[in-house]
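Yeah, one chain of the complex is gone here, protein chain that is, but the others are all in their spots.
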Amino acid sequence: MDQSGASPHTSQTERVILTLREMLLRGDFAAGERLAELTLVRRLTASRTPVRLALDRLAREGVLEALPSGGFRVRAFAIADIRDAIEIRGVLEGTAARFAAERLSESDELLRMRLCCRDSEQLLPMTLENFVRYVEINDAFHAELWRLAKSAMLTRAIEGLITLPFAAPGALVFVNPETDEPTQLAILALEHHRGIVDAIANREGTRAEALAREHARIARRNLNSVLTDRELFNRIPGASLVRLPVPIGAL
Amino acid sequence: MDQSGASPHTSQTERVILTLREMLLRGDFAAGERLAELTLVRRLTASRTPVRLALDRLAREGVLEALPSGGFRVRAFAIADIRDAIEIRGVLEGTAARFAAERLSESDELLRMRLCCRDSEQLLPMTLENFVRYVEINDAFHAELWRLAKSAMLTRAIEGLITLPFAAPGALVFVNPETDEPTQLAILALEHHRGIVDAIANREGTRAEALAREHARIARRNLNSVLTDRELFNRIPGASLVRLPVPIGAL
Amino acid sequence: MDQSGASPHTSQTERVILTLREMLLRGDFAAGERLAELTLVRRLTASRTPVRLALDRLAREGVLEALPSGGFRVRAFAIADIRDAIEIRGVLEGTAARFAAERLSESDELLRMRLCCRDSEQLLPMTLENFVRYVEINDAFHAELWRLAKSAMLTRAIEGLITLPFAAPGALVFVNPETDEPTQLAILALEHHRGIVDAIANREGTRAEALAREHARIARRNLNSVLTDRELFNRIPGASLVRLPVPIGAL
Partner (left out) sequence: MDQSGASPHTSQTERVILTLREMLLRGDFAAGERLAELTLVRRLTASRTPVRLALDRLAREGVLEALPSGGFRVRAFAIADIRDAIEIRGVLEGTAARFAAERLSESDELLRMRLCCRDSEQLLPMTLENFVRYVEINDAFHAELWRLAKSAMLTRAIEGLITLPFAAPGALVFVNPETDEPTQLAILALEHHRGIVDAIANREGTRAEALAREHARIARRNLNSVLTDRELFNRIPGASLVRLPVPIGAL
């Protein structure tokens, strides 16, 4: 940074990162494709340094892969990677829940989480109309859980994980007007949320951890559901980065 | 990357990252100090782009902090951050041990870990002479544990954590010729290593996870030991980045 | 035993045990009441030895308390005892689920549990008519879980616990035609059952254990529900042995 304030590159870099990330997630590049720096410079009408910074950043985020030779290629994920990423999120959020139980100083700290539980209950059954609101409340619940862990190091680990597009708490929440499965899973998710809050309130760290782990499994069930339907599968953030052994529906 | 091969910046960037990381770890900058890009360009005799890339990378690694205004400052850690980072490593390595137990296909996969156990046993009691070798074997054991988890996503999460200088398995292993505590802890560590191998061999995922978690606690005990001795404390990688509430020895 | 076969006392003893246990559970004696052997001999028209054997047996089962002076009195339980007994059942059944996962030799061993899941799903929503059948299937699921643990010692520990009248898996399952809570909890219980089966099938012992523990918590929720309603509370097996701090409804 020069002394005059933010580097002139900073905002351009942020723009390039945002654009390139979006292109990657919507499938503008194939899984495994090598990215040429000069092509990106032209395509994104950016200077070379912001492009390099963006490539480096997206490699850290996990959607690009740095090659030993010095370049980058688009990461190709397997279904097993998504499953593992979800399970690891469960492990980290389980630790957040346990820390929250071990470090709670007064029960009022749980008010925001209780509010999220009440608000999401009122949204049930889940419809196309209230789906966005549901995901917002769900995100708020999880963010609050991380906050109550009172651990900058744990927040860092969770943030490092959920840069993987399919690893975030809301990444695999769907609404499907044709079945009541999303509503059934939302009821189960609410059970988990309530149980986590109660366990933290009672300082039952073991139970809080186990529930938060099990909670992440809902995302794996959603994953299994969408593996039978190409259209639904493509709604997963980063779906284009996933290499499937056989076409969707045949899995 | 241009088509002609690695970017001309690549090797310079790697050099700048290495140098700057080393400077940070040996305390050339104070915890919390703002880093001026131009100063670094001069001090490291590098062009601006490699310096920017290095700053961005080291912020990802956790030793720098990106400021909202666009610059970077040296991260200031608290003792609680070190404790939490160690515990989170225990959680992730616990997951590695559990995955290894759940995913083991044949017992021969454990041979390398068993070899590490035997080799480190033969090094006891720990001396100044065999200390480096001991740490190498310890690192090899942990690397093998991560490998047996068979999970690219988990490896990524562990690697993302141990870029924190004090979070790696060997970061808080010490030898102190004046006491037999390091040898006692090495015996305990060997117990843990053996127990982890047995639990994986018997597909006892719960036990494997619990042991690997408890194993990381040895680093916390080492941390507590060195908190009474400034000279020992400074041997922790990244010690200069730690802000202490009171001087060492008074803790 | 004499050489001629079963002791003449055996069948009489079994009759006395059954009768006395039933009297205790339906509240013929007050919690804490001292039982006089001679009175029981008259009241049960039995000889002294069977009565003594029955008293000793029921003390082992936990519903009587042996006094240091040599007699027996009716056990007085607190609500906290019921909560703890349920949690300990969760711990033991969690161990059963973990053992089952660690000791499974082929997936066909899970067929009976899968059948229970399907059968209980078909009974939903729960009604007064299908309630008895629901409890039977639930009992069958749990018995099968214990069996798959392949551990005579664990079976013994579980059987020793569930002689406490309120500790058995079905003891706190209710149907209440006025609310849909029983059906909601039955759906949650089915989720748990399915999750336990899947976790065992995938040799995920940790998850199997956590789910079986959480599953027992449903009984605690049922307990909390009935604490507001004297009539429902009295349906708990052994309700008359519970000493309440304040009248039901005021809790």
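Letters A, B and C mark the chains in the order given here, with residues in each chain numbered from 1 onward.
The rule we apply is simple: a contact is a pair of C-beta atoms (placed from the backbone, for glycine too) under 8 Å apart; a residue touches a chain by one contact, two chains touch by 3 or more.
Please read these numbers as outputs of a predicted model, since none were measured by experiment.
Chemist: Which of C:M23, C:L115, C:L154 or C:L232 sits in contact with the chain that's absent?
Modeler: C:L154
Chemist: Of C:G62, C:P165 or C:P182, which residue touches the hidden chain?
Modeler: Here the residue in touch with the unshown chain is C:G62.
Chemist: Touching residues of chain B against the unshown chain: what are they?
Modeler: Touch with the absent chain occurs at residues 184, 187-188, 191, 195, 207, 210-211, 213-214, 217.
Chemist: In the complete complex, the non-displayed chain touches which residues of chain C?
Modeler: So the residues of chain C touching the unseen chain are 1-3, 5-7, 9-10, 35-38, 48-49, 52-53, 56-57, 60, 62, 69-72, 81, 84-85, 87-88, 91-92, 95, 151-154, 156-157, 160-161, 164.
Chemist: Considering the whole complex rather than only what is displayed, give the residues of chain A touching the chain that is not shown.
Modeler: Per the touch rule, chain A residues meeting the hidden chain are 98, 102, 202-206, 209.
The working rule: only the chains that are shown with their structure count from here on.
Chemist: Could you tell me which chain's Cα centre is nearest to the average position of every protein Cα atom shown?
Modeler: So the chain nearest the centre of the shown protein is A.
Chemist: Over half of interface residue numbers shared between chain A and chain C means same, under half means different, so which is it?
Modeler: Chain A vs chain C: same; shared/all numbers exceeds half.
Chemist: When the C-alpha atoms of chain A and chain B are each averaged to a single point, how far apart are the two points in Å?
Modeler: 26
Chemist: List the centre-to-centre spacing of chain A and chain C in whole Å, with centres computed as mean CA coordinates.
Modeler: 42
Chemist: Touching at least two other chains at once: which residues of chain B meet that condition?
Modeler: Where chain B is concerned, no single residue meets two or more other chains.
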